[in-house]
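Below: one structure, written as structure tokens.
Missing here: one protein chain of the complex. Every other protein chain is in place.
On to chain A.
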């Protein structure tokens, strides 16, 4: 697996060695080079804005390895989404394809603050979140191209990525429907006395869904460890937030539930906020995090993304707030890596993505009998026999 666990190599000089050394998305226990656990404290770009709670401090504890892993992971995600864009235009990916480039900091920062036993659930812009939770590039591309080696065996598609071992619960197409599911996950965690939390992500478009407030009400009543994360990229498909929400301060919309506004393009701020939220939710019940982020692509591949916003705006954000650029500057300023090393990582990442695509293309399409698998769990004898129970109409697992 490309982004699997731990790298074991120990290269003294070069912090970031090409193929053999993999900086995983399970940060911290990375390689032991001479620049070992070089702890750093970096301030977030802007202070947090809080509602009904005390904001966490701006100073974030991190380390050189962690920053390097952030860079690599985000570069990988960025590259993956761009590659998906080309694949879509080449008609290898069909249907809906919602790309996450620009928002990588949210996925990576959140992952840095939690464990795999915490649950994450999101909507349809899920490719990078899936990757963050331990998915592989091959699974992503195979699923996007509808092959059997995809994470959902080709039967889910872009909007239905799931990873049970990684605590990633999807991948949902209907706007807002994942929030009650997420609160249900939190309920199960409380029921089993797990001491874990659930992050239920939704967008600024879904923030106006009634079921969100219903679920928040129940979560607050029952003290569930649910963290509702609004990934506010300011546009609900083609509708700007000020046209959709009377009150676009989504972190305040929880009313009785505390909220925190976070710069979603700053991976360290995201990490800090998620860490804070986890401790908070375990003690006090639900909290809302609003991640102020931005997507470079349109809502989906069928949306150019420029009819409702100007190209200047997009390029402006790309220049000033791009999450990868921010980390690159940090790495360079703190002399953790050189320009060349970072460029090498990007090249390596590109190669990884290309290889994964090639492998995914080799994967098979599902067989026709796969049409009927996994409709039901084989439990109390649910079998699709013909009427006389003699001939089997469908092969079930």
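Throughout what follows, contacts are C-beta pairs under 8 Å (C-beta built on N, C-alpha and C of every residue); 3 or more make two chains touch, one makes a residue touch a chain; residues count from 1.
Note that contacts and distances are computed from a predicted model.
Enquirer: Consult the UniProt record of the chain that does not appear here and report its protein name from "Actin-related protein 2/3 complex subunit 5", "pyruvate dehydrogenase (acetyl-transferring)", "Signal peptidase complex subunit 1" or "Protein O-mannosyl-transferase 2".
Expert: So, among "Actin-related protein 2/3 complex subunit 5", "pyruvate dehydrogenase (acetyl-transferring)", "Signal peptidase complex subunit 1" or "Protein O-mannosyl-transferase 2", the name matching the hidden chain's UniProt entry is "pyruvate dehydrogenase (acetyl-transferring)".
Enquirer: Among the options A:109, A:184, A:305 or A:323, which residue touches the chain absent from this view?
Expert: A:184
Enquirer: From the listed residues A:153, A:318 or A:359, report the one that touches the chain absent from this view.
Expert: Reading the full complex, the residue touching the unseen chain is A:153.
Enquirer: Of the residues listed, A:48, A:88, A:169 or A:251, which one is in contact with the missing chain?
Expert: In the full complex, the listed residue that touches the missing chain is A:169.
Enquirer: Using the document's definition of touch, tell me which of A:45, A:115, A:315 or A:374 contacts the absent chain.
Expert: Among A:45, A:115, A:315 or A:374, only A:374 touches the chain that is not shown.
Enquirer: Which positions on chain A touch the chain that was left off?
Expert: 119, 121, 150-157, 160, 162-164, 169-174, 177, 179-185, 187-192, 210-211, 214-215, 217-218, 221-222, 373-382, 384-389, 397
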